[in-house]
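As you look at this complex, bear in mind that one protein chain is not there, while each of the others sits in place.
Presenting chain A:
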Amino acid sequence: MIQVQELTKSYGAKTVVDHASFTVQPGMVTGFLGPNGAGKSTTMRMIVGLAKPTAGQVLVNGRKFTSSTHPLVEVGTLLEAKSVHKSLTPRAHLRAMAATAGLPTTRVDEVLELTGLGAVQRKKVGGFSLGMGQRLGIATALLGDPQVLILDEPVNGLDPEGVAWVRNLARQQAAAGKTVFISSHLMSEMAQTADHLVVIGRGKILADAPIGEFIDNGLAQTLVRTADAETLMNALAAEGVQLKRLDAVTLEVTGPESEVIGRRALEAGVVLSELRPLQRTLEDAYMELTRDAVEYQSQITTQSIGGK
């Protein structure tokens, strides 16, 4: 279990993580979503003690990771694909990591086999592709068979087979009762892997909810086609209704359910050629959420400037 409490990280005047609080539960896969520069990696670095929080704290299994006596068994971490000395072989790197924690060399062979690196275990890491580096990072994370797995963009650079493998791995680890925390910007991937989502934007936690709830939480979207778009737009115009004209005969309506739109069209005598509720994907929900965050931020800035 990872407990993030009021976590804040500032570099000078810039706040990268802003009072973030959430809990990553064991037994499920928790996805960590956010646009680039939202503070995902910084948050993960603070969880494992590589970066010091400006304020707040993180507890891993109830205490700070920096005081862990069994770090590799407690937390397996993948932060960057190539956090390995370029002149080392995967085998030497893993043997060195295993030696730190007194893990047997047989475990090194196991994770090399597990991640498909057996054939290149004596090649230098410097010549690895991004995908190979990523596999080595995952091998390192799995070395201690840890209770908590923290993976920052694990599928970056992996081929489809590798992506599927990471997904299975995450699901399997969660099923075994472990805590799995994965960051990604690939929504489709998260939709298939995660049980729970934490969304971060501009350092603030925007959402922390089960994945189903996250998708349904938004407003209904409907695609409407009619030859008389003007009349329908007037009939629909109301508080909380967003109208977007896609072309002369097509509207995208956000807010009311499709049934309400149909009734309004009937009342106004408009003939509809199409009335189709749009399936909201995780990606849509995410885009909406992060876009709102950006707008919210700029409003604050405008207000504070106006107030002076």
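Just so we're on the same page, a residue touches a chain if its C-beta (ideal position, glycine included) is under 8 Å from a C-beta of that chain, and two chains touch if they have at least 3 such contacts; residues count from 1.
Assume contacts and distances are computed from a predicted model.
> Per UniProt, what's the omitted chain called: "DNA polymerase-3 subunit epsilon", "YeeE/YedE", "Esterase" or "ABC transporter permease"?
From the listed options "DNA polymerase-3 subunit epsilon", "YeeE/YedE", "Esterase" or "ABC transporter permease", the omitted chain resolves to "ABC transporter permease".
> Among A:68, A:192 or A:254, which one touches the chain that has been omitted from the display?
Once the missing chain is taken into account, the touching residue is A:68.
> One chain isn't shown here. Among A:6, A:80 or A:213, which residue touches it?
Of all options in A:6, A:80 or A:213, contact with the hidden chain holds for A:80.
> Taking the entire complex into account, which one of A:88, A:186 or A:278 touches the absent chain?
Going through A:88, A:186 or A:278 one by one, A:88 is the residue touching the chain not shown.
> Given the full complex, what residues of chain A touch the hidden partner chain?
Residues of chain A in contact with the hidden chain: 45, 48-52, 65-73, 75, 77, 79-80, 82-89, 92-93, 95-97, 99-103, 107, 110, 113-116, 135, 140, 142, 144-145, 161-162, 165, 168-169, 172-173, 176.
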